[in-house]
Every structure is written in structure tokens, then in C-alpha cells.
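Right, one structure below, let's go through it.
Omission of a single protein chain aside, the complex is shown with its protein chains in their original locations.
First chain written, first letter: the chains are A and B, and each begins at residue 1.
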Amino acid sequence: MDNNNRRGFFSLPGVRSLLAALICILIGLMLGYIVLLIINPENAGKGMDVMLKNFLARNKTFTQIKHLGNTLVKTAPLILCSLSILFAYKAGMFNIGAAGQYVAGAGACLFFAYKFSAPWYVCILVAIAAGSLWGAISGALKAYLNVNEVISGIMLNWISLYLVNMLMKPFCKGAEKDTIAFVRGQSHSLIPNLGLDKLFSNNTSVTIAIPLTIIIAVVIWILLSKTKFGYEIKATGFNKNAAKYAGMHEKSNIIITMVIAGALAGIAASFFFLSGFSTWNTNQTSVPAMGFNGIAAAFLGGLHPIGVIFSSLFIQHISDGGTSLTGMYPAQISDLISAIIIYLCGFVLFMKLQMSKISAANERRRRARLEALAAAETENKPDDASEETKGGEAK
Amino acid sequence: MAGRDREGNPLPLEEMTRKSIRKRSVDGMSHIPEDRHKHGLVLDYPLDYNMVLQRYFEPQFTTSIGFLKPNSIRVYTERLIDEFDIRSGQGAATIARSMSGGNQQKAIVAREIDKNPRLLVAVQPTRGLDVGAIEAIHKRIIEHRDAGNAVLLISLELEEVMNLSDRILVMYEGEIVGELDPKQTTVEELGLYMAGAKRNIHSEGEDN
Partner (left out) sequence: MMLLIQYTLVYACLLTVVALGGCYSERSGIINIGLEGIMVMGGLGGILVLAFIPATLPPIIIFFAATLAAMTCGMAYSMLLGVASINFKADQTLAGTALNMLGLALATVIIKALNIARTAGADNSARIIFKDTRPLLSLAKGTEFNMFMILTVVLLVAAYIVLYKTRFGLRLMSCGEHPQAAASVGISVAKMRYCGVLISGALGGIGGLMYLYSCGSEANFETGVAGFGFLALAVMIFGQWKPHRIAISALLFGFFRALAAVGQAFDLLAALEIPKPIYNMLPYIICLIVLAFTSKNSKAPKAEGIPYDKSTR
């Protein structure tokens, strides 16, 4: 029975997830390249190069690091959005409403920042509250009134978009569509840098939001894998009936899950808008893509809180790269590639199944070989141990 | 049923049909569900997580601040694996889905009986299992009865009903129509009750 501890490389779940993710990325990039070839065959190679290099395509190290900072500033909220989706998914819910929770959080933190010039930590807390509220609506509708969380999430996405657009109107200068930008040093609603900006060529948008995000990811990981609460959440996600049978309070668990998911999306928004990187455009007619890209990152990251850190970085990397394509190609090429990757993520389960089939076949072969060896050694006496293993398998 | 044990002494009565599932479970009721895949197991959880499905919140398995104790869960599971002869590819770490039906059922029986419930409700505990597993499970249920606990067995297998029960209640169209002693009755007679052709318990409405 010792053999069981020494299993093949492919049978490790982490390796399988990583492999599946890499296959998705590879196929996604290939299809993206084909699209580039169709649109403009001459520049396809160069276009792909620009997109994949992103900040590395800049010619000076100083600017490279500065642009790396920009990518990281946008990666942090993406990680949080994908954590939001991941967390709900573990409880068996598809939180497509993360986008709306993000918008609600953005509206709340910006409102407090503009209207009351509230300090940054207050703004973040307000964003968390708004995001949680939005999540709680979806969760309560699901738990008590059986409303599909996908539909309610989508409706809430639109409601929040129009609401926040309206809410932000007074904070635009004159007839401008964007809200007034914060000035670092003057507004204490911005998240402090604590010297991190110096590391990134004085990129003042780089704040403690980035390390905080990593900490949050680790906390979510611990919460899901080490605690009683995580045990309940995952049991509900895997088998709702069994969770009910075990006496778990599925209704309140659903609501709490959505509250946490909403809070994560809310934090994401506050981390993004309080870094001073961007302002709110009140003329937006579609919900910011952050929440939807979170879906891609969550699945690409193998639905693992640590995995999504890397998948988010990758997705943000190519979508930043995509924006530098303007002129040659439409910037949406990178959206296209992330959409293809999300689509391919649907096949991950199938891929993992194939991989486990392969490794099971290998295992069988290896075991047969060992048994043959053992049988050859003790030809006279039938081997009890191997008999038992066979019996166990046959059942 | 009548609130008295076989000697006629009154039993401590407790209304439990209105209690929450968790309260019923903690108060000493166990249930071997009819559908082990739908209700009995979280198939994607490893065996050890499944073995504490009804008691993961107990201080034995969870610290006071809500962290699971993976080691005590594992040790507990390994004890049950030995005691109930549950066979699985990778011991306590086996994903429940990959186990055979008989061993999945043995795991559920182990979990429910080890809770030492005052009342064990077993619904079709041996459905679709092989002879060896059936025998093992029957033995466990009898042992549990012998330890002085109540067992309510619900089954479609008349053989099982006749062999295990001390007292048989037959239901027909939603009401109990007969109480029989397995030692004095036959499968044929049981069949008549089941088909509604005979009854020895009359509902209150008919008595008047």
C-alpha cells in the first residue's frame, strides 16, 4: 500500500490545473494570432509581440518599471474580482454580479471621497459596505425567493451602472464626462504609497493596495481550505442536498457567501479608484469589464485563491498590451483573447478528466508490473497483499 | 410509538419533528439516507471530510475560532476505516466519488452509528450492495440495537425486514395498518397487509 503515496506527476491536482491553464492560454493566443493574421497579415507578428510584451516593449528600463507599476495597479482589483467570483463559485453560485458589486463599491467610495473628503480607510469601508449590500441582495433573493443569482446579478449590474453614473454627475467639472481627478498630496482619500511608488519609478498610483491584495488572497485561501466555514461553503457548493442533510444552514450560508463576494468586489473598486489611477466616466454605457475579466481570471487560475494571482496578472498583462496596439489593430483583440480563454476554461474539467484517465492507465500498468514482479519472486506462495488490492479494486 | 418500552415503562418523550436538522442530529438522531449520492455524501470531498459531515463543528474537530483540525479528522477517519472495514484506494484521503458503492455505504453507516445515536433511522441501508457488504451492515445495525438504542428500519426488502426487526409496522396509503411480530408472521401475511387487504390497527375515525 506504500505505492499509493508515490504517485505520478500528473496526478497532483495542482499540476493538472496548471497544465490545463497553460493549454487554455496557448490555444487562446493561437486563435488570437489567427485573428490578427486575418485582419492585417503584415503586422500580425509585431502585434502579438507588442501585446505579449506589454511594458517590456518600452525602450527604457525606467519607463518599463513605471508601466509595470500601472499593470500591477490594475491587477490588484482584478485579483479581488476573481476572488469574489471564485468564492461564490465554491458555494455553487455564479457571481456574474461581481461587476455590479464593483460598480456599487466604486460609486460609494468615490461619493464619500468627493462629498465628504473622507480618509481612504473610511472610503474603503464604505465601498465594502456597498459591495456587500449588492451581494446580499442577490444572495437573499436566491436563498429566500429562488431567484437565479445570474439573472439578478445581471439586473443589478445595470441598475448600479445607471445609479452610479447619476450619482457621479455632480462631481464632474462643468460639462466634462469624467469626475475630477484626485491630486496626490492634497486629497487624503487616496490610498497611501508608503514608499512603494519609489520602487516603481515614482509611479504614484502604486499604493499599499497591491500588497494588501495579496494578503487578502491568502486570507481567502485559508478561509476556504482551513476553516469550518470554508468546509460548509464547499460542501454546499459540491452537494447542496448533502449540506442540508448535514444540518448546515444553507440559506444563511448563501447570503454570507454573497456578502463576502460582494465585499471583495467592493474592495476591488476602492483599490482601483482610490489609487488615483483613473476617474469615473459618467457616460459609460456598459458595466466596467473588471468584473467580467474576473471570471476569466478565476477559472484560468484553477479556482484557487493563489492561482488567481498569477492568472489575473497574465490577463491584465495582455489587456494592457492590447491597448498599445491602437493604430494597427483594434484594442479589443485582448478582450477577444480573454473571452476565448474563458470559453476554453469550460473544457478544463474535460481536460482534467482526460489527464486523470491517462495517469490512471499509467498507474494500472505500473501496478501490474509490480505485481508480476512480486509474483515472480514468490512463485510458490500466493501473495496475500496483492490479492487484497485486487479485491478492493474490483468492488 | 406508544411512548412505552417493551416492559411497559414510559419512555422519556421529546417532540423532535419541528426541530432543525442540526438540532435533531445533535440530540441523538442519526439517519442513513435512501440516496447515498444525493444526500449521504459530498462525493467530491475526501473520505475523511465525509466522515465528519454530521459532527465537523464539534470541539473534537474544530478549534474554538473555527479552524478545522485536519489531524484529528484524519485519525478519527482511520479509526472508522479499521472498525468498519471500509476499503478505499488512498485511505482517508480518497475522494468519495472514486469509492465503490458498498464502501460508500459502509462509510455512511460507520458515520451515523459512531455518533452513537439514541434513534437510528435507516432507509434502505443495503440497496444495491453485494452480499458481504449487506451482512456487515446488518451486523452493525443489530449491534446498535443491542446496545440499547432505537432503530427504525425502512426497507423494501422483505427478507431484510423479517430478519432484522423486532416489530414490523406496515403502512398502506399513508397510514399504519398493521403491527406484526416477525417471529409469528409470514412474508405472505405481510404481503396482504401491504396490499391493503388486511389490517389490525384501525384509525380513530373508524373506531367511532
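We take it that a contact is a pair of C-beta atoms (placed from the backbone, for glycine too) under 8 Å apart; a residue touches a chain by one contact, two chains touch by 3 or more.
Keep in mind that what you see is a predicted model, and the values were worked out from it rather than measured.
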Which displayed chains the hidden chain touches across the whole complex: A
Touching the absent chain when the full complex is considered, from A:22, A:166 or A:199: A:166
Selected from A:25, A:68 or A:96 as touching the chain missing from the view: A:96
Selected from A:121, A:171 or A:343 as touching the chain missing from the view: A:343
Missing-chain contacts mapped onto subunit A: 35, 39-40, 94, 96, 141, 145-148, 150-152, 154-156, 158-159, 162-163, 165-166, 285-286, 292, 295-296, 299, 326-327, 329-330, 332-333, 335-336, 338-340, 342-343, 345-347, 349-350
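Throughout what follows, only the chains that are shown with their structure count from here on.
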Between subunit B and subunit A, distance of the C-alpha-averaged centres to the nearest whole Å: 43
Subunit A-touching residues of subunit B, taken from the complex the two chains share: 20-26, 31, 33, 38-45, 49, 53-54, 56-57, 62, 66-68, 87-91, 100, 102-103, 130
Residue ranges of subunit A touching subunit B (in the complex, touch as defined): 4, 226-229, 231, 234-235, 238-239, 241-249, 392-393, 395
